[in-house]
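With one protein chain removed, the remaining protein chains of the complex are shown where they sit.
Should a chain be cited, it is by its letter among A and B, assigned in written order, with residues numbered from 1 in that chain.
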Amino acid sequence: MASSVAKAAERGTAPGLGNAAFFGVLVIAAAAIFGATRWFGNDYAFFAAYVVVQYIVLGTAWNILGGYTGYVNFGITAFFAIGAYSSVVLYKLTPWMPLPAMVAIGGVMAALVGLGTGYLTLRLRGVFFSIATLALAVVVQTLITNWDFVGGARGAYVLRPKLAPLIGGGYIEYLFLVMLGLCVVALATARAIERSALGFGFAAIRDDEAAAEASGVPTLKLKLVATALSGGFMGMAGAPLPYYVTYLDPASGFSLNYAVNAIAMPLIGGTSSWLGPVVGAVLVGGLQEYLRVTISSAINVLVAGVLMVVFVIVAPQGVVGLFQRKKR
Amino acid sequence: MDASADLLINAVISGLLLGGFYAAVSIGVAISFGMLDIVNIAHPAVILLGSYVAFIGNTVFGIDPILSTVILAPAFYLLGMAAYQIYYVAFERRDDQSLRGLSFFFGILFIAEVGLILGFGVDYRSVQAWYTQGNLDLGVVELPWRLLVPFLLGLAMVAGLQVFLSRTFVGRAVQAVAQDQGALRLMAANPVKIKRIAFGLSFATAAVAGAALIIIQPVEPSIGREYIGRIFAICVLGGLGSFPGMVIAAVALGVIESLTATFFGPSWAPAVSFGVLLVTLAVRPNGILGR
Partner (left out) sequence: MSALLHVQSLGKRFGGFTALQDVELEVQPGERLGLIGPNGSGKSTLVNCICGTLRNEMGSVSFGGTAIDGLTAHQRTRLGLARSFQLPRPFGSLTLAENLRIPILFAVNARGERTVSGAAIEARCLELLGQVNLADKAHRLPRDLTQIEMRKLELARAMAADPKLLIADESMAGLSHAEVDEILALLIRLNGQGVTVIMIEHIMRAVMAFSQRLAVLVAGRKIADGDPKEVVRNAEVVRAYLGE
C-alpha cells in the first residue's frame, strides 16, 4: 500500500518548475551563497550563516508535520539532540566516519523515535500528540543526562578538525557546506511533497481527518510518514552540532531556544508553503544575530517568542500569506 | 525494620504527600483542558509566576507565602480572564485552536521563562516560614512540614473547587460548558462568559499552586517545564475533567516518582511522568476511571 502513495500521480496542475529543475535552482543558489560567504572571508560569517541555515532546516522540518498536516510537534529539541548525540557516540566509536554519514545516521535515529512516538499517540486527537512530544523532550534529556558514555550532565568535548576535507579552508566552512546541502535536500523534499499526492493527503488531514478517511486517505500512515520525515530532518540538522559547538552538554543541546525558533520561524514566515520557513528563518535569524551583536544576547532570545505570539494573533497566514493576499 | 523497608515506607509517604501537591498543580489544567478544551501548556509558567510572587512577598515584605498568594489569587483570576479573552478572539472564534492556539501558549511559556530569567536570574529562590523546616513527629513516621502543608493546601483547594462546581449556578454552568454549549445558552448563560470565568479560576489555582511549589522546593525559571509532562500525565491519567480521578492519578504519580527517585536516583524522576503519559495514551486514553 505504501507504493500506492508513492506512485500516486503528481498534482499536474501545479505551475512552475518540475522537482528536478527546482533542485537544480536550489543547488545553484546554495553554491552562490557558499561562494559569497567565502568571498566575505572571515570565520564569523560562516558561524552566523550556519545558524541561519540550520534554522531553515529545522523550520522546514517542523513545517512538514505542523504546517502541512496540522500536528504540532513541541519536542524539537528531542529530535535535534538525538541527532547531535548520535554524532557524539559515533565520534567516540568511529572517529573516522565522514560527517555526511553521521548526519544520515542521526536522521534515521530521530526518524525512528518520531515513528515510535507517533505510533503510540497519533491515533488520538492532535493535542495529545503535542503533549506527548513536549514530554518526549524532557525524557530524552533525562536519558542523556544519565548516560555517562556521552558525558552525562557534565557534557562531552568534540575535537573539531582544523582543516576542512575536500574543499580546504577552515572546518567551519565544511560544516556550513554540509548544512547548506542538507538545506537543499530539505527544501526540495518539502516542495516536492506540496506538489505530490502526499501533499494533498496531508492537506486533507489538516482540514478534516474524518472526511479524509472517507475519501480513502490512509490518515495514520500519512501522519507517520510526516512525523518520520519531520523528525528525521530535525535529527539531521542536529548531527553536525557537536562539531560546531565542540562542547555539548544537555542544557545547551536541549535549549528551549531551538524549539521556539523552529516553531516561530514557519509561523512567522507562513506555514502553507516551503517558502514560509525560509522567509521566517532569514528574518528572525537575521534580526536575532543583529540584536545579539548590537544589544544583548538576553534580549535576542525573546525576539522569536514575542514575534511568534504577535504573528499568530495578528497575521495567522505569516509574511508569505500577507504578500499572497495582496496579489489576489 | 530493615533499611530497605524503611526506605520504601518513607518513599511511599513522601510520594503520597507529593501527590496532594501535584493535585494542586494539575487542577488548573483539569479545568482548562478537561472542561474548557483549552490546552494551556503555559500553565506551569503561571504557577511559577505564583512562586515568584510568593518569593517577593516573603523576602521583601516578610509575608507568609501562602497568605501572599491567597491575596494575589484575585489578580491571577483577572489575568486568566484577560488571557481567555485574547485566546477567544484570536483562536477559538477563528477555529484555529490546534496549530496557532497551541503555539500561542508555547510562546507564552517561553516568554514567561525568559522574562523570569531576565528579572531574577537563573539562581534558585526559596521562602522562609515556620513550615519550611522541621517535621511532624507521629512516632512511627516523621512528616516534613514542607510536604505536609502543600499536601493539605492542595487537597483543600480541590475540595473547595469541587463544592463550588457542583453546588453553585456558575459552577454547574462551567461543568455544562464541557458537555453542551447549546444547552448552556438555553439556561440563559453566555458560554464565552462562563469559559472566561472558568479560565480565570484556573489561573487563580496556579497562584496557590505556585506558593505550594516554592514551599516544597527552591525554584528557578526553567523548572516549569518539568511540570508540563507531570501535569498532563496526571490530567490524562485521571480522565479529563474528573477531580476524583485527577487526585488519584496525582497521588499515584507522586508515589511512583518518589519510589523511582529513592531506588534509581532523583535524576530519573522526570522520565516517570513521560512513561506514565505515553502508556496511558497508548492503553487507556480515557484515563483510569474512563470507560
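As a working rule, contacts are C-beta pairs under 8 Å (C-beta built on N, C-alpha and C of every residue); 3 or more make two chains touch, one makes a residue touch a chain.
These numbers were taken from a predicted model, which means no experiment stands behind them.
S.K.: Kindly name the visible chains that come into contact with the excluded chain.
M.R.: The undisplayed chain, in the complete complex, is in contact with A.
S.K.: Kindly state which of the options A:26, A:204 or A:320 is in contact with the chain not pictured.
M.R.: A:204
S.K.: Given the contact definition stated above, which residue among A:217, A:234 or A:268 touches the chain not shown here?
M.R.: Counting the whole complex, the residue in contact with the absent chain is A:217.
S.K.: Need a quick check: the contact residues on subunit A for the chain that isn't drawn.
M.R.: 1, 4, 7-10, 12-13, 197, 200-201, 203-204, 206-208, 210-220, 272
Note that in this section only the chains that are shown with their structure count from here on.
S.K.: Using mean C-alpha positions as chain centres, tell me how far subunit A is from subunit B in Å, no decimals.
M.R.: 32
S.K.: What part of subunit B is in contact with subunit A in the complex they form?
M.R.: 39, 41, 86, 90-91, 94, 96, 98-104, 106-108, 110-111, 113-115, 117-118, 222, 225-226, 228-229, 232-233, 236, 265, 267-268, 270-271, 273-275, 277-278, 281-282, 285
S.K.: What residues on subunit A touch subunit B, complex-wise?
M.R.: Of all residues in subunit A, those touching subunit B are 66-67, 70, 72, 74, 117, 120-121, 124, 126-128, 130-132, 134-136, 138-139, 141-143, 145-146, 153, 256, 259-260, 263-264, 267, 271, 298, 301-302, 305-306, 308-309, 312-313, 316.
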